[in-house]
Every structure is written in C-alpha cells, then in structure tokens.
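Of the protein chains in this complex, all but one are displayed in their positions.
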Amino acid sequence: MSEIKKFLYVNRKAPYGTIYAWESLEVVLIGAAFDQDVTLAFVDDGVYQIVKGTDTAGIEMKNFSPTYTALGDYDIKKIYVEKESLEKRGLTVDDLLDLKWEDEDEDWAEKDSIHVVSSAELADIMDDADITLSF
Amino acid sequence: MPIEVNGVSIATDEEGYLEDLSAWNEDVAKVLADTEGLDMSNDHWEIVNFLREYYEEYQIAPAVRVLTKAVGKKLGKEKGTSKYLYELFPYGPAKQACKIAGLPKPTGCV
Partner (left out) sequence: MLHTVNKSPFEKDSLAACLRMSKDGCAILLIEDAVYAATDGTAVSDQIKEAMKTKSVYALKPDVDARGMSGKVIDGIELIDYAGFVSLVADQNSTQSWL
C-alpha cells in the first residue's frame, strides 16, 4: 500500500462555456476511488461551478450540478471557496449548493463540506498539497 | 452492436452499454442480463433499480465503494457488502449492474 498523498484540485473556470469544469469533476471522482486525501478549491470563475439553481434544459447540455452533491458519498469533505472571488461576483455562500458529508462516526450526522476562506488561507492550503491538479 | 428487444433494435456501444439511457425498460434489462449470463432475481432488480434512482439524483453511476456504502444505508447493512453485490453480479456490481440498468459505465471504471 503506497502512502496517502494530499491531492488538491484547483478549479478556476466557469461551467458550460468550456469543458474544464466537467473534466475536473470526472477526474475528482476517478481519483476518489483510490483512497487519497482529496481537497477541492474553487476560485475565480470556478466559484460559478457550484452555484445552485442551474437549469440547462434550454442549452441542451447535461446539468452536472447534482453530481457535486454526490461528492460527500465519495468521502470528499474539504471544499474551499475563495471569499474574494465570491465578492467580486456579487455572490455569497447562500448562492452555492448545500454540499454535505455524513460522519459515520457520529451516526451519519450531516456536516458542511464547503468552507469560505480568504486568499491567504488558500495560499496555505495550496502550499500544503503534495499534488496539485489545475483546471 | 445493437441488441434486439421485442423486435426493436436498440443501440449499444462496443462494450454493450446502452447508447441512449432513455431506451431502457425492464425488457431491455432482461436482454442485457442475458448477454451477461445473469438470471434476474428480485435481489438483482433491487440493485438495478437502486442504481437508476442514484443516477437520476446525481447524474453519475457510482464507484463500487460508493455503491456499497449507499446500498448498506438504503437497503440494510447485510446488503451493503461487496460480497453480497459480487454474488449477484460476479463481474463487478458497478460494471455489470450499471450495464443492465442502462447507465453509462461508472466513472473511473476501466
């Protein structure tokens, strides 16, 4: 068994206009099958990926918002969103999907996965990662 | 290669997964199960229907580990084990059950 590494996925692109957001999500789900320590960061236009209330029927594309809500099932509990990016876009945490994970050790208590953090805090998180994948 | 169900030809990809998941119905599932050499029992249907509901909610077919945990929570602990799921679907619960459920191959499945 190899040692557990800290993977950080940095998401900086808006969804739907380009394929980056969906590609990133697929890689995250694949990576999560390998029991690594996974952290997601959403910065710049990447914060738009986890905005709630999306309806893609009109553009005839698959709506992958619901897939983010499955991240808790994949044991992904650390999702960081840059505060400065939200502010620049007139968004608050209330505009984002309500992403939860269930703590098996506390009778499946639901806990928040999303944490809004400052640029400085994100710098520490990025510095701490063993492997960073950028999308 | 297309499969034939009640006289209707339904498209599948080179690995036998349905091209169009809306083409699925129980008769299609039975034909897909046949190609996998499986006889569908109530226990098989329970997992296939569970997968369809999971896909409906999250738009993905879950990885085995995630499926096992979710089945255990929803259908009871004794069913949430890989032993139980592999007994029903010997070539891999995610892979084989997803195919019969008409879903795409699970993300991360090779």
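Quick notes on this structure:
The first chain written gets the first letter, and so on, giving A and B; residue counts start at 1 in each chain.
By our rule, contacts are C-beta pairs under 8 Å (C-beta built on N, C-alpha and C of every residue); 3 or more make two chains touch, one makes a residue touch a chain.
Because the structure is a prediction, the values reported are computed rather than measured.
Across the complete structure, the visible chains that the omitted chain touches are A. Chain A meets the missing chain through residues 13-18, 44-45, 48, 51-59, 61, 63, 65, 88-90, 95.
The rule is simple: only the chains that are shown with their structure count from here on.
Look at where the CA atoms of chain A average out and do the same for chain B: the two points lie 28 Å apart. Interface residues of chain B facing chain A in the complex, by the touch rule stated above, are 57-60, 62-66, 69-70, 73, 107-108.
Those residues of chain A whose C-beta lies close enough to touch chain B in the complex are 26, 29-30, 32-33, 62-64, 66-67, 69-70, 73-74, 108.
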